[in-house]
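Contents: one structure, followed by commentary.
Omission of a single protein chain aside, the complex is shown with its protein chains in their original locations.
Now for chain A:
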Amino acid sequence: MKLYCLSGHPTLPCNVLKFKSTTIMLDCGLDTTSVLNFLPLPLVHSPRLSKLPGWISKDGTINLEKELKDCAGRVFVDSQPEFCLPERELLDLSTIDVILISNYHCMMALPYITEHTGFTGTVYATEPTLQIGRLLMEEVVNFMERVPKAQSATCWKNKEIQRMLPGPLKDAVDVWTWKRCYSMQEVNSALSKVQLVGYSQKVELFGAVQVSPLSSGYSLGSSNWIIQSHHEKVSYVSGSSLLTTHPQPMDQSSLKNSDVLILTGLTQMPTANPDGMLGEFCSNLAMTIRAGGNVLVPCYSSGVIYDLLECLYQFIESASLGTTPFYFISPVANSSLEFSQIFAEWLCHNKQTKVYLPEPPFPHAELIQTNKLKHYPSIHGDFSSEFRQPCVVFTGHPSLRFGDVVHFMELWGKSSLNTIIFTEPDFSYLDALAPYQPLAMKCVYCPIDTRLNFHQVSKLLKEVQPLHVVCPEQYTQPPLTQSHRSDLMLELQPPPMPYRRCSVLNLPFRRRYERVYILPELANSLVPSEIKPGVSVATVSAVVHSKDNKHTLQSVPKPPPVAPSKKRKRVMDEPPVVLAPKPLLSGAVPLEAFLATLQKHGITEVKVEETADGHILHLQAEDTLIQLEEDGTHIVCDNNEPLRTTLRDLVLRFLQKL
């Protein structure tokens, strides 16, 4: 059993598990941090961005003026932003049988895998994962296609040139494999390969392996996966949460008794408490509005935003923000808000019971109804005429490189009255802000990451007790910036097996048993005998039938009875009689009892001689020796078949047959 690790990003994993002749891809995360190296894509022409100076190496030998721009001392690629894809050279991706998706953030690379590698398998995901995943993909595609960029920078990717580049560009990995965003057509085609599953649904793969999604508590429809056969169990834990937010709580007990637990998607902000961050978010928001400034919240259009809106719903009145407009701008804003209301069975208990009343589970329905929250597909159209300041705007993309957020950065960046509040943990806020420097706007960093922290995960692992843990190497050492915090790493016994991009791990598995089914006819013919109290054995001779990875044992067919034909006897080929081999024997032959038995069978003249290991019985009349020892019996006689058979059967009476 092997694990191929195609992504080095611990929260956007992409691993391939080879298990019992099936090839299973676990998640399909797209590392979007690569876009931070690119210039933002403005919705309307930005004089500031277009006036940025081009980059020329200090000695003047490399001139990439057209491709690279310098902003406040950092160099950015002036091209359509590109993504860092999962590794595609480590194994033949067309051999992948199934892809299991754990949550909608971890499927963004799906079109690259399903459309361009010869993939012919099935993708498994829950309904909310599919629907919201589709929205997130649609949003990114829309952001990119709305502002097409003619130029595609490639020169800087040249290995020789990249070496000479400054800053993060120099250290960017695998840049020649970076790819532009996919098209909507590719998204549709990729998502048409998705097969919907429900929590705890058991999905059989080729009869060999059973996979089953479990609630992971992180987002709507998010799941961990159990991959198991009758005797082996692998748990795949991805983005999970124990906090009570909107999704159904995490199913922990089903992870028990795993041979291997693959652990990914822990919190990216181990030191930030989500509740505290939420409080800070609200107070900063209120402060800015009171001072007459605007608040910009760069965020994904699903996920934490539901919790933010719910929090604000309770907070608005007490903070007397009743008249402040809240805007949610995204091509999928409406869909995201609507979809959130229809997945009752994927929500936490509280929200579920609301549906029975029937009331919408999320209070943002009321915010919309009372006109406190308005949503728009983009800044163009209705929004531009209805827009009032000061206001709060939720919009994407959290990388600040594309989407409507770019416009608001340009619009509000120059005033210190305004505040940008980062809530998504995926991007370093300093890197995100880099191409907007110098910036007057206030920046508040309140990353809300509800995924498991190290404390929670070690408690979880103690409870479910997997034999082995596999995790990204980042989790086996404290973060670089906090090297003294030994509590910010996994400490386990046996130590976890770390992986990095391009690792191939041999998972410590010894498969020893397989399930077979004994058909009733054969089962009825078995003769068990008790060897020890509570332990019985029976010898089995059977025909093995293997079909679709399922094995059944049938009785050995009897040779067809030779028809009693009166015509001349045909010389038959030797019938394929399959004789059962003789069983192994165990036990010992007790001397006295054996002698008594011999006597019963008319063998009376027996001379017993004691030896070091047992006895030698001399059957004088038959001129036969029987050597009886603790672990063996030896019958020595002349060519007298009937006698030998009798003696054999007498000895066998005292022995157990296996």
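Here is the rule we use: a contact is a pair of C-beta atoms (placed from the backbone, for glycine too) under 8 Å apart; a residue touches a chain by one contact, two chains touch by 3 or more; residues count from 1.
Definition applied: contacts and distances are computed from a predicted model.
Missing chain, UniProt name from the options "Integrator complex subunit 11", "Aminotransferase class I/classII large domain-containing protein", "Auxin-responsive protein" or "Protein transport protein SEC23": "Integrator complex subunit 11".
For the chain left out of this panel, the touching residue among A:Lys459, A:Arg500, A:Arg515 or A:Lys607 is A:Arg515.
Within the full complex, the residue among A:Ser46, A:Thr95, A:Gln389 or A:Thr552 touching the omitted chain is A:Thr552. Note on the undisplayed chain: of the listed residues A:Gln341, A:Gln389 or A:Thr476, the one touching it is A:Gln341. In the complete complex, the residue from A:Met287, A:Cys348 or A:Leu526 that touches the missing chain is A:Leu526. Mapped onto chain A, contacts with the missing chain fall at residues 127, 196-202, 212, 230-231, 334-335, 338-339, 341-345, 352, 355-356, 358, 360-361, 511-520, 523, 526, 528, 531-532, 534-546, 551-553, 556-557, 576, 578-589, 630-639, 641, 644, 648, 651-652, 655-656, 658.
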